[in-house]
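The other protein chains are all here in position, but one chain of the complex has been omitted.
Moving on, here comes subunit A:
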Amino acid sequence: MTTTHDVYSPSFMTGDEFHIPTFRLLQQDGTLHEGAAAPDLDQQKALKIYQAMLITRVLDERMMAAQRQGRLSFYMQCTGEEAAVIGATAALDDADMIMAQYREQGALVYRGFSYDEFMNQLFGNELDYGKGRQMPIHYGSRKLHYMTISSPLATQIPQATGYAYGQKLAGEGHCTITFFGEGAASEGDFHAALNMASVHKVPVIFFCRNNGYAISTPASEQFAADGIAPRAFGYRMHVIRVDGNDVLAVYQATQEARRMAVEQNQPVLIEAMTYRLAAHSSSDDPSGYRSRKEEEAWREKDPLLRMQRWLYDLGWWSEEEEKSWQESLRREVLETMKRAEKRPPPPLESLVTDVYADVTPALQRQLDALKTHIRKHPDAYPKGAQSLDPDVKAAGSELPSGDEQGGA
């Protein structure tokens, strides 16, 4: 159904008739914009948010260094987008569902995923909840309501609509937030998800991290419109654009969005304007597609520094605390990393479990055949051989000796 009136000469529109403002509260120097009021955020919660941002930053730096040392096969940083991810997570109920893309480890940090839990996944060891099946950074946590990451882009978006529809029927007052980049918003799944959420009045928050790049493709080659936000009009959905490096604005916007979602079953689109300060992943080198100057300009807008200055001004955080936190964080990250990389791999059986609820006879035959083969050639399959006979240390399973390999 459309609501329309008649005209008697051709009249085209482009969408440029609409101007979508950007919601901001905090300036880069840590003071509020004129006329802006800080959201209702006490010291304890503000510090929890900031510390999660700091932990995420340090974890990312350390793990990227570990990747460069060859200790880790792959890594992705959240750097530059911590305020967007953690500010949004902090505005939710801890039992709300998070369906993220892959750069949202900050949400897990905020909800209390431990360093050991991170490391076990990154090293795919026997304690990894995902049983060593997925590449690093594909975290998941049932107890923290964080859906296991899946590499295909945007598939989580219609799933979030479905998950939230189930939450609505359950009537327990929960919602789902789904994170994605402006590149993933080009996928068909994005459009399907928003349309279905609007039609079926689903309590879901679509949180777009518009960080400027999809690997190397700049936003200017991703869409012709004024960002992602105007798409909400096409689905008659509430939308807000927010400064993604402004943790207070993100927090307040998401808080309001959650209220609309849970109390009125209104889906909401949030477009957070931010910048991916790091490379897309450990396999990417941005120097081939963007300038140092551009990166430096965004480094000036660092969301951590912005919040840190605000906290300093309030007297809620100090340089001494910052320094001692950074030091102990680095130490803890290194210690847990050493623990995780020494742990054995998941058992060979985990190759065939969880394909179905029960291992099928055909899969059992395949596993048995594989075991027989590995027993013939144990040296060629050190991890599998180790799990068949854990007391015999298989050749080739020597572990890296630790941070004396060069911790810089």
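Some points to look at:
Note that a contact is a pair of C-beta atoms (placed from the backbone, for glycine too) under 8 Å apart; a residue touches a chain by one contact, two chains touch by 3 or more; residues count from 1.
One rule holds for everything that comes next: contacts and distances are computed from a predicted model.
Not every chain of the complex appears here, and the one that does not is recorded in UniProt as "2-oxoisovalerate dehydrogenase subunit beta", selected from "2-oxoisovalerate dehydrogenase subunit beta", "TonB-dependent receptor plug domain-containing protein", "Aspartyl/glutamyl-tRNA(Asn/Gln) amidotransferase subunit C" or "Glycerol-3-phosphate ABC transporter permease".
Note on the undisplayed chain: of the listed residues A:Ile20, A:Ala192 or A:Met260, the one touching it is A:Ala192.
Across A:Ile49, A:Leu122 or A:Ala164, the residue that sits in touch with the chain not pictured is A:Ala164.
Within the complete assembly, residues 97, 99, 128-131, 133-134, 138, 140-142, 147-148, 150, 152, 155, 157-167, 169-170, 176, 188-189, 191-193, 195-196, 199-200, 353-358, 360-363 of subunit A touch the chain that is not shown.
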